[in-house]
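With one protein chain withheld, the remaining protein chains of the complex are depicted in position.
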């Protein structure tokens, strides 16, 4: 058995490769970048544009794939969604497809798009959006640099945006949000019914989830006297119960807790005040709870 | 009057900008790359994907444009073709769109494509080719890296090739040539009927042709005695009549001729044998014959 | 409340950003590099030349700043010094401002500088040094590359040096040390009296200190039998008491200790000899004792 | 005799080295960049910040130098100005020192600067400008990145600008122009009276002028019949008289003219119309008229 | 006492420096790369081609060195081999010296090399190999790019190969393996008898071994109830006994175990099934068991 997994070439590539490596799958991109090598005999990877992965997963040429929800929707692909992957630390927040128009455009609502020309890389998504609102417009496929096309070449664009800065730099404003999208692990429906393939996909899902969870967490360890134990543990986030063990030094305890990294700078001063000593923070590669 | 000229962003960009500069139009690409600045008040430039230029020239949003014939054909655009631009020295030879299949594929002729899956960036061109041959196939738009898709994801591809090396590296062979393409200067049909705009387009065409002609030519100068004059000029290519003038040194003449650079290595030994002295070769910026 | 913190642009920048990140403050330098973004609503950062930070902290335009002691002294700024930051691991050792003269110069002591021409980027510091020694000289501001100016353009220079290699490469020798300098966290005196701002500065100081302490330390963990416990713990540096806990395996103990990284290679062989088994070393992000 | 010439390190450096090479002086910057080597035994070069060159030329440590007029003025240096060097093709247009203020600042004229704080790298120039207008303000030396300092750290800046784009990017507007500046060849006044040194400086000036003139000019050559000779030469710019000579082919003439490159695109169509044939354009290294 | 240690310049350099740093020896390569600085007063390093290290260790100019076994053998050096260093994680697997011939060569066995021309960088090794097989051939020293020389310039090559891909790319096949080689720590025989030097070499060997062991291992920690303890520990690899300690939460235990990183992705799902909770994985810098 060998599972064929599509990985997204392009903007999601580095983050995905990083995550796969943290999950324990070492990928190497050689001269034939279509087939990155991976050190698992039960897994074969394919490097393909995010736009196309769901099409080939649906066809069954790929058993599974990692791609954006936007392109699954654009392609209207009939696939099994296994997991949503939030690459929080990788700088990959949810992205939005928006209708953007020039700052001084008279277009204020979706109805105003009637009879206009719209450029976009996601023609299917845009047409379904217009149809839903009963609007007819001329939707043109854009090969790139879409945001420079309004107002001279087209009236509006439907474009991906993270922070909106590229739109602002081109004097565009967001008129409406068409879709929010995150990264997904998907599987071919027939492959999902195959016990061996499903087990492999679930292993990948668990390890990816473990790696993603660890991205934002650290291990806090500290020493606490019995008198302060309650006060200290009260300061720890309720999410995960801290691990406490007795030390030889009578009345002292070791406390360990996995916490979100972002709270550390706030709670460390509080823990010190509450009597914690020798606090240390350790990086984590995986958290499988 | 200000002519709006579309220039191709991407693979043709550097060669086109170079040619425009040699023609005498200095372009600067600033932060908003959509509108490169140009030092001519009668000209405005727009930087757009080669794939889209002919569409916007046809619509009249652009007055003229430089793009590949392949994309004019793919878009089926109704525009006036002003000139063919052969960037011989820029490494931009005519390109070919070919049908390529795996080396060991049973597909031997266009008929064998019936019922197959084909990936391409040029869906229109591919469909017209199949239709002409009475073949029905599933043509999928490819977002890039098309040559890695066969045989696993598709049966054949229709792809651009210059030297064929990328195809060979992916174990593909060329089954048929769909289209040969070179770069063109095109104009909107209405703009071409406007006297001022047409004159501007023709000026650009003349200067581009002059710069392109100079790319592959050099000026040869030499001194020749009257006795050898006929023998020497007989060795010079017939294309352009050489310029001959008398020197103060009685009986001697100066001979000048514009020749293709690639023939210099052949004719210099012959000219020496025929009696030419002090042969020098000078670079050229423009040749307007 | 939002504290405005000046960070040093230039040679100290990378080390400072690294430390801030390890302290828990994620900084991003965008297109407007003057205002790096930081993921703490109570903090605003400004990226300014190290030379100027203390001036603007004194004026109160900045509440606090990180800069070199040398520039605080050069500017003679009236600010509150919160902490000295020793970036030991960052390759930023204390720097020295020295008087350097050509190897073969007759200038042997500060008195010999009388009537000479001196180039320096730190005119104030140099003038105060000369004044202290009752020496009069012509001090010229140098815009850079100061070390190449002697002997042709000037007689001596006052210049920053770490290893002295740049001076040696220019055939200069150090005649005297004017000032030793390290990095400091400073605060505006009025801001220091504001309870909220002071608390924020102290939080930053504590976290920076925690991150800096961790830079040079690691966690050692090992297993020790009761018989060897005393011998093993005797080998551990006295600085931090080791953490000892009982294991289920009767008579065995887990020993953990934070130690300076530089001593590990020396004490690991000793710990083995004393009976420690399964020694492991872990990286640390923060040590808040 | 060996002339010591200061060349500007930094933003003017590449353009200056290029020009010196085109003038015929081959410079090599080795490991000790202060003394670039030059292939002329009568010349020694020194690489120094543009800000400082005029000071050392005035002192006589350097015999001559190439630097910006702005820094000669800032330093108030008493030197002989030999020539103005306009590096037109090098992207080094005249630069301007301007007073810039935030877009929404109430400062509208120089009088409004009274009592304000101004940051600048050119303190002397700024103080003389304020003094001329009878204004008193706090002028602070800026170590760089001046344009980010207003409005938070200072009220206005005096800064160098070429295109104004850096100012606009920082939301600043130009309130007044303090000085326009171009590059100059200057000499020490005593050196200028020394016959040998003056001859050397004048040779450098003539060759630099020849190389600079060639930067923007080309040679046009064409063949013209006697009947069209007057019409064709009438289309050539009046600046330089064209060179006309008879060809062996009876009644035909060769016409050559040095013209500005930027007019070529206008006159080539006119020359063709007037009967010129075989028009070719050649690049030039030097033009000494 | 100061031990002089040769380190390999070139392909082994980065991996060796990395390992030395992980072992605790911080190396800095400055301008004189022959003598990298190291922060240990008892150690001096020299950066020399791997090909030459064993020669200078044998001569005693170096006390010890790190180099490939192939070059020790090529040089036939009489040195003490202290340890074999397997840089498993560094991408430096054992390398092989092979006889390679063109795919279509009639040479099938070592006997067929008789009377042929062979190019190699390892002339000594090749000659000893031929001699062992009683074969006479013309062995030529190759200065590099050996694999392009057959068949035009030579009949066969003896060349280093890791994956064989460079050979395949040049249409060569492996005819025989001459030698397998790994990295070694070697010492001069006299230095090995000097107590102080030997102690230093052994310290380096122990620390390098500790660092290398940690490269492929991680620390797994988890919480297990008494009921599941046996089942969980049964899933852990037998190599290292897990560390178990009682938690305050009655009946619960902390389990820690150092395991090979490559098995983690397999055993984590198994451990979960067996009842392990809160599994975490920590990176390791050293493992000295």
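First chain written, first letter: the chains are A, B, C, D and E, and each begins at residue 1.
Just so we're on the same page, a residue touches a chain if its C-beta (ideal position, glycine included) is under 8 Å from a C-beta of that chain, and two chains touch if they have at least 3 such contacts.
No experiment lies behind these values; they were computed from the predicted model shown.
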Visible chains in contact with the missing one: B, D, E
Omitted-chain contact residue, chosen from E:51, E:161 or E:257: E:51
Residue of B:1, B:196, B:234 or B:282 touching the missing chain in the full complex: B:282
Contacts of chain D with the absent chain, listed as residue ranges: 23-25, 30-31, 39-40, 203, 206-207, 210, 214, 219, 240, 243-246, 253, 258, 282-289
Interface with the undisplayed chain - residues on chain E: 9, 32-34, 46-49, 51-52, 55-56, 61, 140, 142-145, 148-149, 152-153, 169-170
Those residues of chain B which, in the complete complex, touch the missing chain: 165, 218, 223, 245-249, 254, 261-262, 264-265, 268-269, 272, 277-283
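Going forward, only the chains that are shown with their structure count from here on.
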Reference chain E; chain at largest CA-centroid distance: D
Rounded Å distance between chain C and chain D, as computed from the means of their C-alpha atoms: 43
Chain centre separation in whole Å, for chain D relative to chain A (CA means): 53
Centre-of-Cα separation between chain C and chain B, whole angstrom: 59
Numbers and ranges of chain A residues touching at least 2 other chains: 245-246, 282-283
Touch-based graph of the chains, sorted into line, ring, star, complete or other: other
Pairs of chains satisfying the touch condition: A-B, A-C, A-E, B-D, C-D, C-E
